[in-house]
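Yeah, one chain of the complex is gone here, protein chain that is, but the others are all in their spots.
Order as written gives the chain letters A and B; numbering starts at 1 within each chain.
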Amino acid sequence: MKTTIVLAVLTLLIPVAASAQDGKLNLSSLDRLAERASEKQEVTIDESMLKSVTPGLVRPGPKADAAKQVLSGLKGVYVRNYEFEKDKAYSMDDIAAIRKQLSSAGWMKIVSNEEKGKGPNDWELQEIYLFKQQDGKPGGLVILNAEPGELSVVNIVGTINLADLDGLGGILGIPHNVGNSLGK
Amino acid sequence: MNMDQELRDALQRKQAPPDLADRVLARINNGEAAPASNRGPGSSGVFRWLAAAAVLAIAAGGAETYYTQQQQAAETARVKQELQVALQITNDTLARVQSKLSQPAESSGR
Partner (left out) sequence: MVTAAPFGRTDTAALPARPVAVAAPSPHCAAQDVSSPDLLTLAKAGDQAAFAVLIRRHQNMVFSVALHMLRSRPAAEDLAQEVFLELYRHLSRLESDAHVVSWLRRVASHRCIDEIRRRNHRQEFATDTLPEPGHSPQTRDVFGAERLQAMVAELPEKARMVVVLRYQEEMEPTEIASALSMPINTVKSHLRRSIAALRESLMSRGRV
């Protein structure tokens, strides 16, 4: 029984470590925040889903090749976006598990803005991380925006950088400046 | 840039077609405004589209092909919608980050 428990614990731990090592975050710690959110948007698109629908996603056009190339490098898109009616619905402690993963090897913080004021609700955090694989190629990125009324965690896995998002967004009908000013 | 004023200008009310009221009354007099128990907004148009697509698909390759194609199209549309949502949130978040970074340094407290 003890052995089983130990193995079960190890099994639980390994995916967390492995996920952080391949550019993919384990976002399960955010599930309890989802229960408190007044509005939430959760997107989970893994590699198999992307591959099965890529041909139908890109319509012919001048930017089709660029968008297909970006899509072919994607291995997953994971978004958690929560809005909270009450300002004290969550705190920085609730996202500690996420930030701990981002402190592991391979992750580089390229943008950080943290503000703390006098009041308990007077704080906010914006961070962007890039994951570099052992061969030096990009393996993922994370964008984190946290403030008392809302939390956004974006994790895009694959050989993508911020500038690539622009080409992809153009094909999918998103405004053409995603990542423009920060990705180069 | 006064964003509020620009948005007010851009989103001013526009003139509706002058015969809009007449067209509505014509449809009322044709019996279209009678309460329909299960009709949702636009549903008759959707059903017409689905019915036409079903007839064509069944004629071309059978109901099973039609069902598979519909499933695949629906899945593609769903994933595309989710990708759009994901990229929009990404865009919003990046815009927020950029906005914060471009602000002059503030003393503690907002």
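Some observations on this one:
Following the convention adopted for this analysis, a residue touches a chain if its C-beta (ideal position, glycine included) is under 8 Å from a C-beta of that chain, and two chains touch if they have at least 3 such contacts.
As the structure is a prediction and not an experimental result, all values here were calculated from the model.
Residues of chain A in contact with the chain left out of this view: 38-39, 83-85, 149-150, 173-177, 180-181.
Interface residues of chain B facing the missing partner chain: 1, 3-4, 6-17, 20-25, 27-28, 32-35, 41-42, 46, 49, 74, 76-77, 80-81, 84-85, 88, 91-92, 95-96, 98-99.
To be clear about the criterion, only the chains that are shown with their structure count from here on.
Centre-to-centre spacing of chain A and chain B amounts to 26 Å, using the average Cα coordinate of each chain.
Those residues of chain A whose C-beta lies close enough to touch chain B in the complex are 41, 43, 45, 49-50, 52-53, 56-57, 77, 79, 81, 111, 113, 115-119, 122, 124, 126, 128, 143, 145, 152, 154, 156, 162, 165, 168-169, 172-175, 177-179, 181-182. Put simply, chain B touches chain A in their complex at residues 72-73, 75-76, 79-80, 82-94, 96-98, 100-101, 106, 108-110.
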